[in-house]
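What you see is the complex with one protein chain gone and the rest in place.
== chain A ==
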């Protein structure tokens, strides 16, 4: 029950559930209960990039020439993304690592969160370049009401889970009096909090980032802020992978073979899952309104962006077996897909990087047919 960094209990890791079994002891990858997490780790490692590899120097001139309402759009999105990645860079580790029971999933969580810290660092890289007073941009994140409104919903499910885990791992199930106050916790309640937390993370990565992405690419379509767009493409590539990770976790939970309680919880929480999606979509639409309060930008306005929010919300819901809640069926900005294709991402000018690129990678698969045109 209490967490230990190296569990002495000899266990068969292949029989552990994803969460709330034995804490992981040996980090071994020779066997995996869920091979998908091992594959996600390898893919994420092959995606590794550093913000400094992307030249953003031309963006400085572009930014200075933007009209004030477009500066507002650009910088506000950057602030919001900074908030989201501040949360994502630490929270999966703090919330999930104390309760995870599979080595491949544990390492996936760490790899995932680490890549979010790269995103955070890239925002500093961008802001330093376009502003002579970067501290003002970052200081405002903690003061900006529109951003703080979102922070609450982004963090609430993480905080509830972390709070419950602390109590459970210290005192166990039951009602406990701490500093004169009563606190109750059960394992089932913790599992419920875990499910809702993963659901909320799924929404964060599936919907919340995409309003900013759309704006960044709309600038780049006009050949403005292209360094920024290059970075956003790398971030979007990572986020698509993280999203696949959380979708797998949710689907494994709902199937119930891993942990029978989780299947019940998934059913019980269905209405709440719909509510999380609906609220996030509404908040993102509000955000679109705030972005365009002083004027739209070429190629994008509040209505189009709201339709896009509805469109991706529907598609993300269907991916985890929920029914779409909006009537929008067409992507109102199909040009965004071209920006999101990972193989077009180029980091350094001399290196048109393909996403499966690995340093020193050797293709070991040899098929008999490969020798077909050999003559001796």
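Keep this in mind: a residue touches a chain if its C-beta (ideal position, glycine included) is under 8 Å from a C-beta of that chain, and two chains touch if they have at least 3 such contacts; residues count from 1.
Simple rule for what comes next: contacts and distances are computed from a predicted model.
Set against the options "Galactose/methyl galactoside import ATP-binding protein MglA", "Branched-chain amino acid transport system permease protein", "Class I ribonucleotide reductase maintenance protein YfaE" or "Chloride channel protein", the UniProt name belonging to the omitted chain is "Class I ribonucleotide reductase maintenance protein YfaE". By the touch definition given at the top, chain A reaches the unshown chain through residues 36, 39-40, 43, 236-237, 240-241, 243-244, 247-248, 251, 315, 318-319, 321, 329-331, 334, 337, 340-343, 355-356.
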